[in-house]
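Worksheet: the structure to be examined is printed underneath.
Excluded from the complex is one protein chain; the other protein chains are retained at their positions.
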């Protein structure tokens, strides 16, 4: 019984993965993800700059905001996550790296505007 | 390290304008590109070649969904030693000299023009107008290794590495604003993408490899070594269990 179940699972996987994915849809989804991430990093960067976070605090703040966003997305998608993305991990990690440039820019910019001069 | 005091005029006349300039130049570039790109016309030969390459790639990737005979028939059509499409079609090496083809040259010029000119012009102008300013400080400590990156043309050894010069601020903007373009021009970019996809479906705008005979040879080889492994074999089992 156990073995038949296993063969079924492997068969399903090799029939349906990985190229069952609609490439255009995947691209669109990751584009939207990127959109959220950029907005959040721009906003959180601005906030960090205005309240004048420096050093490690700023990075921790970024991490918190970013993880917060990931959690919100995961909660929002809830069960249907498999429909839109291949793995949960990819949502979180892709988010973390893509936003840091934008975050740094806005953080530096508003920190400079408010606190340096 | 002693705290530096910056003239607050720098904020309004250097710091802020630099960011605005980079951002607006990016946007202008985007619209210029839309404005200047026109429909390409492709000649028949190129089109056939690129479509054949596309189809051969599909056979390699998705051939596993076809019954064996159908796969072999297609493989034979392309790679038969005597009469295969890739073997028979002798193309002279078409690495065109761009100087002899005015069309290719204008295309190239346009591409270069849009990417290089603003970089050079704005970068040069900023170097000329704002050289030697410190304009801001990054809110986190950095090691001295970052000094040449962040303090272009400010050669002060004892200066803390987290101060940023104007030229470097421009470069930081250039990279950091990239994802902002996605945000602002998002809809347009998406529209461009779908348009590109439609073109691809009708085969109008496939990017051509430079040297078609080389591409044919490579494709011929990779198709020849592709073995047929039928994915649907034994599919009943997954229903029977």
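All chains are identified by letter, namely A and B, in their written order; residue positions are counted from 1 within each chain.
Here is the rule we use: a contact is a pair of C-beta atoms (placed from the backbone, for glycine too) under 8 Å apart; a residue touches a chain by one contact, two chains touch by 3 or more.
Just so it is clear, contacts and distances are computed from a predicted model.
For the chain of the complex excluded from view, the name given in UniProt is "ER membrane protein complex subunit 2" [choices: "Proteasome 26S subunit", "TBC1 domain family member 15 isoform X2", "ER membrane protein complex subunit 2" or "Cytoplasmic tRNA 2-thiolation protein 1"]. Contact with the chain not shown here comes from a single listed residue; of B:8, B:62, B:76 or B:106, that residue is B:62. The chain not displayed touches chain B at residues 41-44, 47-48, 51-52, 54-55, 58-59, 62-63, 65-67, 70, 74, 201-204, 232-233, 235-236, 238-240.
Criterion: only the chains that are shown with their structure count from here on.
The part of chain B that touches chain A in the complex is made up of residues 6-8, 10-11, 15-16, 19, 61-62, 135-141, 164, 172-173, 175-180, 182-183, 186, 190, 193-194, 197, 231-232, 234-235, 237-238, 241. By the touch rule above, chain A contacts chain B in their complex via residues 4-5, 7-8, 11-12, 14-15, 19, 24, 27-28, 31, 34-35, 38-39, 42, 48-49, 52-56, 58-59, 98-99, 101-102, 104-109, 111-113, 115-117.
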